[in-house]
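Omission of a single protein chain aside, the complex is shown with its protein chains in their original locations.
Let's turn to chain A:
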Amino acid sequence: MPFGNTHNNFKLNFKVEEEYPDLTKHNNHMAKVLTKDMYAKLRDKQTPSGFTLDDVIQTGVDNPGHPFIMTVGCVAGDEESYEIFKDLLDPIISDRHSGYKPTDKHKTDLNFENLKGGDDLDPNYVLSSRVRTGRSIKGYTLPPHNSRGERRAVEKLSVEALNTLDGEFKGKYYPLNKMTDAEQEQLIADHFLFDKPVSPLLLGAGMARDWPDARGIWHNDAKSFLVWVNEEDHLRVISMEKGGNMKEVFRRFCVGLKRIEETFKKHNHGFMWNEHLGYVLTCPSNLGTGLRGGVHVKLPKLSTHPKFEEILTRLRLQKRGTGGVDTASVGGVFDISNADRLGSSEVAQVQMVVDGVKLMVEMEKKLEKGEAIDGMIPAQK
């Protein structure tokens, strides 16, 4: 909860054994790492804004997890959470991000010119292309922790910055609580509108408080560049279009992001970033680039091939349904995107998507002709 830490201090009157959560039936990253000793060590700590250990882990305590999917089970309430609770978060980050060490450095590369190809994905298979990331505004606490006053300040600053964008990025902000019915219908039809989170993973972290106060959507006139304000992160930045021109999507993504960052810097509020964790976001799973670059692609034959999962793993890609995370695919159409976030750059991750999807489309075509694809299966990237 956002205010003060009197409640946490009160808890310290109780013994560790009494406060330590029961994680025996849990299967998430937090539960694997948080021993009673670690709980004892960290429980009297708080970040300067008052975020505590129990605030970090509540979502993981309330959501034991799924036997097949390993959720993270914790969130940050501010930039300092990653420092104050590093004893807990470093091993979780390592586990989630393929062994990333506390001493590792993360490379940021938003030079779209470094991407090779990506403009020739077959539109008969690749229906749409999209790149998203998140950004947190330095000096403000994050959605699990922020007060109404803070969230509104983030909105105000963001809208001011976005309204200075021009050219291909010129656009308009639609606050959720002032939207007309007509605007809402249009945003739903455009697949832009985000709604109050329903996932208990998010609700358990407190990020849906005061909905829809200070939440909104900004998009450019061409409807190809979109920013969500105050959903799971301060900002979610999305570049998307129909068809397979990932190169263009990524170009617009990089250029737009840089423009936004410049504007925020002018207002003396940069983005949260450091050379170890890259861009700092609410969920530890989104550290680094926070980037998910993906396509909606038709793979009816390949998706039923026994080696499909292995191919995805080797290509460092993941599949989701076309409704996004936690949904199933419809009609053989999958959302294919990069699995990595931390430890490789934006360019490298989008490159993996471009190369991997290109290969999978070729595999699909081969399978259509009744040919085998065993020779095409790649080595582990």
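Here is the rule we go by: contacts are C-beta pairs under 8 Å (C-beta built on N, C-alpha and C of every residue); 3 or more make two chains touch, one makes a residue touch a chain; residues count from 1.
Operating definition for what follows: contacts and distances are computed from a predicted model.
A.B. asks: For the chain omitted from this view, which of "Creatine kinase U-type, mitochondrial", "Pyruvate dehydrogenase E1 component subunit beta", "Metaxin-1" or "TRUB2 synthase" is its UniProt protein name?
C.D. replies: Of the names offered in "Creatine kinase U-type, mitochondrial", "Pyruvate dehydrogenase E1 component subunit beta", "Metaxin-1" or "TRUB2 synthase", the one UniProt assigns to the missing chain is "Creatine kinase U-type, mitochondrial".
A.B. asks: Quick one: which of A:Asn27, A:Ser94, A:Asn114 or A:Ser147 touches the chain that's been left out?
C.D. replies: Going through A:Asn27, A:Ser94, A:Asn114 or A:Ser147 one by one, A:Ser147 is the residue touching the chain not shown.
A.B. asks: May I ask which residue of A:Arg209, A:Lys223 or A:Arg314 touches the chain that does not appear here?
C.D. replies: Answering carefully, the residue with contact to the hidden chain is A:Arg209.
A.B. asks: Which parts of chain A are in contact with the chain that was left out?
C.D. replies: Residues of chain A in contact with the hidden chain: 1-11, 13-15, 18-22, 49-50, 58, 61-62, 147-150, 152-153, 177, 203, 208-211, 213.
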